[in-house]
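Structure provided below as structure tokens; questions to follow.
Omission of a single protein chain aside, the complex is shown with its protein chains in their original locations.
For chain A:
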Amino acid sequence: MEEAQKYVWEGAIPLQIHLHESEVTTLPTPPSALILAPRIGYLPLLVPQIKPHFSNALPPGSPDTVWFDYNGLPLKWYIPTGVLFDLLCAEPERPWNLTVHFRGYPSNILVPCEGEDSVKWSFINSLKEAAYIINGNCKNVMNMSQPDQVELWRSVLNGNLEAYVRISSKLRLGTVGDEYTDGGGQGQVKTGRVPVRLYVWSVSEDFDDLEDAPQIDSWDKISYINRPVEIHGEEGNYFTLQDAVKSILPEYFPNKSSTNEESSRDEDENEQTVPSEEGEKYLSENVESCYPTHNVEIKLVRIQGIEPKMEIPFSWVVKNLTNPEHYLHICVCLKVPQVL
């Protein structure tokens, strides 16, 4: 068992959670709840710990679904806690101050959540997707026995890495990355796909201190990119984290290889579209998409709370920093020059 994996599973974010003022019905206001939230866990799973802390203060009547916000931004419950923290706190805030709500679930913004069951469903779904990306099918996940499924989920709930490894190894979800760290690059050269979820936010100006980084006050400021990284056999050991990130952002970092059909293809499509009142919108959008690519800079890459050197072999990152559902979540800050 890799050291790094252990650290990842033990990683936790200290949270300071206070009840939203509109829901406080007692004096004095209840003190904040201080909780250590596992990085690889999810906020709704903490509700059993949090609720008793505030139950006396809540207004009467049955509560709605619990939800959280950070500085007014409703938090997406299906994103692992560690990723939310890495993404929304450019300068890590310890403890992380969150607000909990037991009423007024913003169902126009957040997908419904029915506690642990919803989180488990979302987790298994992501696992299936990852399995499909890695193996080309989700058979091994779909065919998991009921006890195995229960144990797998429980291992995630309890942060039990040993139990997790025992069950998940049956799923045969080793990726291309494994071949290079174990075999030293010899033997079969394989092309494979690695499940990655990228959370990209852009700034137009440099900032020296992370504290000066602009606040993310809306999810629209973040581009969520759910795209697998493709590793081609020959690249093997030389494929770095930087290569990986750039490979799934071809719009900002066009591939040097000749198979760069994507950007030219998009232009063709816009020409073929039947002109309508939207036609002008396409044209202006097309112009905007031509970023002066030599000026796009990767300012920050954060995975599991660390900022690895960009030259690190991607295979190491995959092997050690993935989440239990076999996805690698990467927070990226890009500096993109403003288009005039």
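By definition in this document, a residue touches a chain if its C-beta (ideal position, glycine included) is under 8 Å from a C-beta of that chain, and two chains touch if they have at least 3 such contacts; residues count from 1.
Rule of thumb we're sticking to: contacts and distances are computed from a predicted model.
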Missing subunit (named according to UniProt) among the choices "Ubiquitin-like-conjugating enzyme ATG10", "Histidine-containing phosphotransfer protein", "Pre-rRNA-processing protein RIX1 N-terminal domain-containing protein" or "Magnesium transporter": "Ubiquitin-like-conjugating enzyme ATG10"
Residue touching the undisplayed chain, where the options are A:133, A:203, A:241 or A:296: A:133
Options A:49, A:107 or A:169, residue touching the unrepresented chain: A:107
Option touching the unshown chain, where A:16, A:140 or A:223 are the choices: A:223
Interface residues of chain A (partner: the chain not displayed): 76, 78, 107-112, 128-129, 132-133, 136, 138, 195, 200, 202, 219-220, 223-228, 249, 251, 261-262, 265-266, 268-270, 272-274, 276, 278, 282, 285-286, 288-289
